[in-house]
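Missing here: one protein chain of the complex. Every other protein chain is in place.
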Amino acid sequence: MVILLKRQHDKKQLEHLMNWLKNMNLEIHASEGSMQTILGLVGDTTVVDIDLLKALDIVEDVKRIQEPYKNANRKFHPKDTVVNVGDVKIGGGNFVMIAGPCSVESEEQICCVAESVKKSGAKILRGGAFKPRTSPYAFQGMREKGLELLSEAKQKTGLPIVTEIMDLSQLHLFEDVDVIQVGARNMQNFELLKELGKINKPILLKRGLASTLQEFIMSAEYIMAGGNENVILCERGIRTYEPSTRNTLDLSAIPMLKNMTHLPIIVDPSHATGIARVVKPMALAAVAAGADGLIIEVHNDPPHAACDGAQSLTPEAFDNLAKAIEVIRPMACTYDQGVCQ
Amino acid sequence: MVILLKRQHDKKQLEHLMNWLKNMNLEIHASEGSMQTILGLVGDTTVVDIDLLKALDIVEDVKRIQEPYKNANRKFHPKDTVVNVGDVKIGGGNFVMIAGPCSVESEEQICCVAESVKKSGAKILRGGAFKPRTSPYAFQGMREKGLELLSEAKQKTGLPIVTEIMDLSQLHLFEDVDVIQVGARNMQNFELLKELGKINKPILLKRGLASTLQEFIMSAEYIMAGGNENVILCERGIRTYEPSTRNTLDLSAIPMLKNMTHLPIIVDPSHATGIARVVKPMALAAVAAGADGLIIEVHNDPPHAACDGAQSLTPEAFDNLAKAIEVIRPMACTYDQGVCQ
Amino acid sequence: MVILLKRQHDKKQLEHLMNWLKNMNLEIHASEGSMQTILGLVGDTTVVDIDLLKALDIVEDVKRIQEPYKNANRKFHPKDTVVNVGDVKIGGGNFVMIAGPCSVESEEQICCVAESVKKSGAKILRGGAFKPRTSPYAFQGMREKGLELLSEAKQKTGLPIVTEIMDLSQLHLFEDVDVIQVGARNMQNFELLKELGKINKPILLKRGLASTLQEFIMSAEYIMAGGNENVILCERGIRTYEPSTRNTLDLSAIPMLKNMTHLPIIVDPSHATGIARVVKPMALAAVAAGADGLIIEVHNDPPHAACDGAQSLTPEAFDNLAKAIEVIRPMACTYDQGVCQ
Partner (left out) sequence: MVILLKRQHDKKQLEHLMNWLKNMNLEIHASEGSMQTILGLVGDTTVVDIDLLKALDIVEDVKRIQEPYKNANRKFHPKDTVVNVGDVKIGGGNFVMIAGPCSVESEEQICCVAESVKKSGAKILRGGAFKPRTSPYAFQGMREKGLELLSEAKQKTGLPIVTEIMDLSQLHLFEDVDVIQVGARNMQNFELLKELGKINKPILLKRGLASTLQEFIMSAEYIMAGGNENVILCERGIRTYEPSTRNTLDLSAIPMLKNMTHLPIIVDPSHATGIARVVKPMALAAVAAGADGLIIEVHNDPPHAACDGAQSLTPEAFDNLAKAIEVIRPMACTYDQGVCQ
């Protein structure tokens, strides 16, 4: 951390600041120039509150040089984390395909899709029971009943299941769920993250639609600080000015995150783009860039899906995609300690 | 709502679509051209799922023409909503100044700030008990104890209080709170919004930092759909590419929202900019543009604030600001049925 | 400027770097910690190429602490620049109202609007002769003929004129033009900026629609580096994800720029919002925040304007606005050495 002092600064206030910093076990290196004095702080600066420093009369600016996260930091854990979901491994060279409908709609629908995506090579089943919808008048998901139907599909196919939690009060219903998804809108629902840090189920954490990569990792850090290290990061598009796709898929997040953290990174091209015909090119691109997995929306009858039909693949289109991915996977980027080889 | 059909479309599928739309009590007006066929839907289209329409084989594009909100819609409720907080009125020409520290830190601090801002003309006291912080290692607020201290300050000064709820499970603690704040990060915490729709306390809803104005109103609609019409909207800056301010305060949200909805709109220049010296110009600008109120961070000792010191005003600076606002208020924009006069 | 070295760095390469930096007359202050070594550079770092430093094997990150601009920098020129346009002064407490149609369309139109805005208090006439239009099929302006008509209007009313240059090759046509406007799309047309630095007419430089404030000032610096210090900055909205207004007017640019630079800052609420009924609230807000002027689109017959009719005020609406501004001006923020009082 670097503190830039104002040109005219009170010596006593400076002394006061230096003592306060030393009490936090930070070494201070002052660079006094004719124009500017800079204080370099060396040590564990994750505990220092930047806003507080900026409020000081004698301070002009403060820049963080070191990352404010520890548990998720690649520097302190050079080896890739591998998350285990039953027998399925994610990360550290293990690629996973997750697929299923946006919403669970009926036993027939979820089981039919589950069997079909399993045949095509999916290893985990996704399906929404609690659905975050912009409009209070839109379908809100089957809720408890949806979770039950997911469990049935799990029993029938043997596929582990991942589904979204929308509120802490729902947590007791997620016992049979294998991976708990935290949606983009809840990425900074800190109370939820803290509780999920206390359990040891894998958490699929989606990037908030206006979150920086650092904030994204900080939310993973919330979970990990509680003791749960099984976090899977998911890039799902960010909000930009471009109106033609629902969001802008930020694939450079893959090499950037690989460098910043040891956690596995998967990509959701369905929600990112919102357009079925764009899912395949973005899925192949994500694989080529070295993603640890994909999560894809598949519906047996997209035009009659209860939500997000426009972005769902048919089972045939998914099978075509899965085959293409199998072929391209061996040519994809591989990372060694976060650096693409 | 307008549906653009693909150039080559199956007549049977079209018939199927028309029947489905008619069953939703929508009138359909088809415009068949040599190049393009357009279906205009007339009626209550708030219930139509755009994504589902877009998924149809015969559909090229769908555009919503009417607003997807009803209760919050100015068109159906031309008169301004006035929210009552005890004796304090907000909206419909009633301006309110809300002030207080980012976090409650001690009895002395909150009572001292409360008395000082009251003297300067603030009508409601703000103060954070539960604090959403990007880092798990940062101060998370005094929580229950913070709420107690707010109640004490309320008793001593007679000022009603507003403070943020971070999770549904905290709701029972908010009995003595006069206005419940939903923070920017929770603007689309739909489970929380639904519950807040069932109580009848005023809700201060902050705009999410990547929310469109329409999404913002849709979140108000969630609360109102449950029966609670006491919603105060708060513009607090949106995320843009500009790095010099924390967020970009979108003051055009005031005239835009005034036209879209009848709810009162206040502005938070402290969080929007994150810089104390920018608060005054932005506060004056918000008032000039016709905001129904301001929410301002004030701390007796900003350099030692537990959070966000960099954006807090001293009591003296707040007093100076309050005086300037009193002078400028009579010259501010006034709105008649959402249109600046 | 601060250089963060990689944890394992070659001592010889470091020595090489230190020598290179010293040759640029920079003092180097090294802070060696157990975890991290930081080099603080003190001196004139405007000449240092950050990208080059970042490319070095031993460097992990580089942060600029000092501003990369000199001529435009408030630190080195604490007093406000006042730009003179004939008898009209802009900046340093002098407020200017600029008004006129988006495009010059006919002698009758431009003279009629010019006389009308003059009566309402405008001091400079605006009008587009060369028009940047997104579509090649849209009206491109009257070009040379438009400039002639502007000159006529100037002669008739005595109002100095401001109009946009779109290419260097047009410069010889601008002799009778009092202020040359560089449009948002040309803010980083560096060849144009360099040439405009060699003349001594005032330049009205509009912020690019995705430019940071620092880039904005750097473009002013291009002009000033050539010797022309008569630069007027114009905030005209930035591109964000919000679709309801054409752009998002960033009024915090006023206090931020006041602090960074001594140049005058005006605001264009017409182009920023693109909606006539939003112009007045944003104009009042800009004045309240301390803008040095406004540039407003006025058309005698907005529904038949050749371009941008949706955002033009009628002469009556402009007169109403001008009166409101006269009343609010004395209550607006004032700045002392870039800090709002």
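A, B and C are the chain letters, set down in written order, and residue numbers restart from 1 in every chain.
Simple rule for what comes next: contacts are C-beta pairs under 8 Å (C-beta built on N, C-alpha and C of every residue); 3 or more make two chains touch, one makes a residue touch a chain.
All values reported here derive from a predicted model rather than from experimental measurement.
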Which of these touches the unseen chain: C:Asn94, C:Gln188 or C:Asn300? C:Gln188
In the complete complex, the non-displayed chain touches which residues of subunit A? 210, 212-214, 238, 240-245, 248-252, 254-256, 259, 272-273, 277-278, 280-282, 284-290, 324, 327-328, 331-333, 339-340
Chain not shown, touching residues in subunit B: 2, 4, 27, 29-36, 38, 40, 42-43, 61, 63, 65-66, 239-241, 243
Where does subunit C touch the missing chain, residue by residue? 46-47, 49, 51-52, 54-57, 68-69, 130, 132-140, 166-170, 185-186, 188-192, 194, 208-210, 215, 218, 221-222, 225, 239, 274, 276, 302-305, 307-312
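By definition in this document, only the chains that are shown with their structure count from here on.
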Measuring between Cα centroids, what's the chain most distant from subunit B? C
Chain centre separation (subunit B, subunit C; CA means) in Å: 31
Quick one: report the Å distance separating subunit A from subunit C, using the average Cα coordinate of each chain. 39
For the pair subunit A and subunit B, the C-alpha centroid-to-centroid distance in angstrom is 27
Numbers and ranges of subunit A residues touching at least 2 other chains: 239
